[in-house]
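All protein chains but one are shown in place.
Chains: A and B, in written order; residue numbering restarts at 1 for each.
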Amino acid sequence: MSFGLLLLLLIAVMLVEMVNESAVSFSRFGLGFLTSSTWDPQQRVFGALPFIYGTVVSSLIGLAIAAPVGMAAAIFIVELAPPWLGNAVSALVELLAAIPSVLLGLWGIFVMVPFLRARVEQPIIERLPNVPFLAGPAYGVGLLAGCLILAVMVIPTIVAISRDVMAVVPKDQREAMLALGATRWEATTWAVLPYARSGILGAVVLGLGRALGETMAVTMVIGNRSEIPASLFQPAYTMASVIANEFTEATYELYISALIEIGLVLFLVTTALNAAARLLVWRTARAAR
Amino acid sequence: MTGGGSLARRQKLSSVMSGTVAAASGLTVLPLALVLGYIVVNGAVGLNLDLITHLPAPVGEAGGGMANAFLGTLVLVALASAIALPVGILTGIYLSEFGQNAFADTLRFLTDVLTGVPSIVIGIVAYTLVVIPMQSFSALAGGVALAIIMVPTVTRTTEEALKRVPPTIREAALALGLHHWKTILLVVVPAGLGGIVTGVMLGIARIAGETAPLLFTAFGSRFWPTGLTGPIAAVPLQIFQYAIAPYQDWHRQAWAAALLLMLLVLGLNLVVRLATRTGFQREQA
Partner (left out) sequence: MITMYERLVQDVAPQIPAKTPAVDGSGLLVRNLSAYYGEFRAIQDISLDVQEHRVTALIGPSGCGKSTLIRCFNRLHEVARGARVEGQVRLQGIDLYGPGIDPVAVRRMVGMVFQRPNPFPTMSIFDNVAAGLRLNGLAGGSQLALTVESCLRQAALWDEVKDKLRQPAMALSGGQQQRLCIARALAVDPAVILMDEPCSALDPISTLRIEDLISELKQQLTIVIVTHNMQQAARVSDYTAFMMANESRAGEIVEFGATRTIFTNPSDSRTESYITGRFG
C-alpha cells in the first residue's frame, strides 16, 4: 500500500518539478509564450507557437488518416473476417505497436522520406503547381512525413480499442437490425457502431493523446525547422521534437526553462486527453454490461 | 439515420464496403511488413560480429561497433527493473487483493494516466530529479526514467494476473489457517506468477526500445560506462544518433543494431503471446 502512495507521490512530484522549472520561462514570457512564434536561442527570445502548430496539425492529420482506416480494420476483424483471419490481423497490428519509435524513425528517414520526395511530393508539385499548401520544394522530410508516420503509430491503438468495444456489443442488437431486413453493412452501421460509439470515440481520443506525445519517429522525419510551415511539404517542428533536439544544447537557464515549459504543456494536454478517453471507454464497457 | 434505395443497391453497397474494409485491414498490416522487411534486409547485410564486440571507432572512421551500447542497454534495463519491479508488483498486489475502495480506484486511474505521459516528459522529470542534483548525466538517471515508464505496465499486468487466480485457491489457503499476507505471498502470487512474468517481459520489451527519455539522462557515450554515475550508451539512443548523422558506415551500423533490437523486442512479445495462449488453455482445463 505504501508503494501505491509512492506512485501518487511520483505524479505529484512530476507536476511540481516541472512547474518549478518552467517558472523562469513563465515569468519572462507569460502566456504569450504559447502564441509567439519567435524561437531564437541566440537572442534569448522564446515562443512556442511553431511547435504547438506542428504538434497539433501533424497529430490531427495523422489521426484523420488513422481513424477511418483503423475503424475499418476493426469492423473487418469483428464483423466480417473468419476468426483465424481476425486474430491474425489483430496480432499483426499489435506487433506494429510494439516496434520501438526509433526504429520506425530509422525506416522513415531512409525509406519513407526518399519515397515521398520522389514519388509523391515531386509529382504533386509538378501536376498542381499553384496550390498553396502543396508548394515545393520537395524535401521529403516535412509536415507530410510527420503526419504519415504518426498515422502509422496511432493505427494500432485505434484498431485494438475499437475492436474490443465492438466485440462486446450484444449479439441481439445486430440480429434485431438484421431481422428488420438490413444488409450486413447496414447492421454494422445502424446497430453496432452507434452502440459502441463512446468507446470508439475514446479510442480516437487515446490515439490523439499518443500522437501528441510521440517523439523519436516524428523528430527523425519532420525536418525540425522552428517556423510554421506554409505548406504540407515544408519542414516543421513539434513540441516533443524540439525538446528532444535542443535540450542537451540548452546552455543557460532560460533556454532550459522554456523547453521544460513546453514539456509541461505537453504533459497537461496529453493527461487531460487520456483522462477523457479512459472515461469514454469505461462508459461503453459499463453500458455493455 | 436515413436509408432506403432498392435492395439491389443496398446489397451492392454492402459488398463494396466489405471490400473496402478488408482493404483497410491490409493497409494496417502493410507498414509492419515494410518496416520489418527493410530492417531485416538492411540489417542483415550490415551485420557483423564487431557490432557487439567492439567499441565505436573515432568519429569519421568506418568500422568499430556498439558493444558499449549493448552493455548499456543491459545495465539500464537491469537498473530500471530493480526499481520498477518491487514498486510495480507490490502495487499490483495491493490493487488486486485490497483494492475495492476509492483510493485503489484513484491509484488505478493514475497508473493509467502515467501510461499516457509522453516518454520525453518522463525524461524531463528524471532530469530534474537526478541529473540536476548530480550535476551530471548518468546511468542512474536513465534507469530512473525507464523505471517510471515500466511501473504502470508491471502494475497493471500484475493486478490482472492475480485477479485471474481463482478465489477457491485463496479460500483454501485461508481455510487452512494462513494469515492474509502469507496467503498472498505463498499461494496467490505463485499461482499468478506466469502472468506477472509475462508482464515483466512486456515491460522490458517496452523500455529496451525507448530512446526519448534517455536523450538527456543517460545521454549516450562512445566509451565503456564509467559506473552508474556517468553517462552511458544505449542501443536505441545510438541508433538515433547514428541515423541522423552524415556517415555512411554509421547508417550501416544503425540498421544492423536495429535488426538486433527488433529481434529482442519482437522476440519478447512473441514469447509473451505464446505463453498467454497456452496459459489460458491450462486455466480452462
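As a working rule, a residue touches a chain if its C-beta (ideal position, glycine included) is under 8 Å from a C-beta of that chain, and two chains touch if they have at least 3 such contacts.
All values reported here derive from a predicted model rather than from experimental measurement.
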item: Sole contact to the chain not displayed, among A:180, A:230 or A:279; value: A:180
item: Hidden-chain contact residue, picked from the options A:32, A:68, A:114 or A:194; value: A:194
item: Residues in subunit B touching the chain absent from view; value: 1-5, 7, 10-11
item: Interface with the unshown chain - residue positions in subunit A; value: 82-83, 170, 172-173, 175-183, 186, 190-191, 194-195, 197, 287
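Methods note: only the chains that are shown with their structure count from here on.
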item: Subunit B contact footprint on subunit A (complex, rising order); value: 1, 3-4, 6-8, 10-11, 13-14, 17-18, 20-21, 68-70, 72-73, 75-77, 80-81, 89, 91-96, 98-107, 109-111, 152, 155-156, 159, 183-186, 189-190, 206, 209-210, 212-216, 220, 240, 243-244, 247-248, 260, 263, 266-267, 270-271, 273-275, 278
item: Subunit B to subunit A touching residues, read off their complex; value: 1, 3, 10-11, 13-14, 17-18, 20-22, 24-25, 27-29, 31-32, 34-35, 38-39, 42, 86-87, 90-91, 94-95, 98, 103-104, 106-107, 109-122, 124-125, 127-129, 148, 151, 155, 205, 208-212, 215-216, 219, 236, 239-240, 243-244, 251, 254-255, 258, 261-262, 265-266, 269, 273
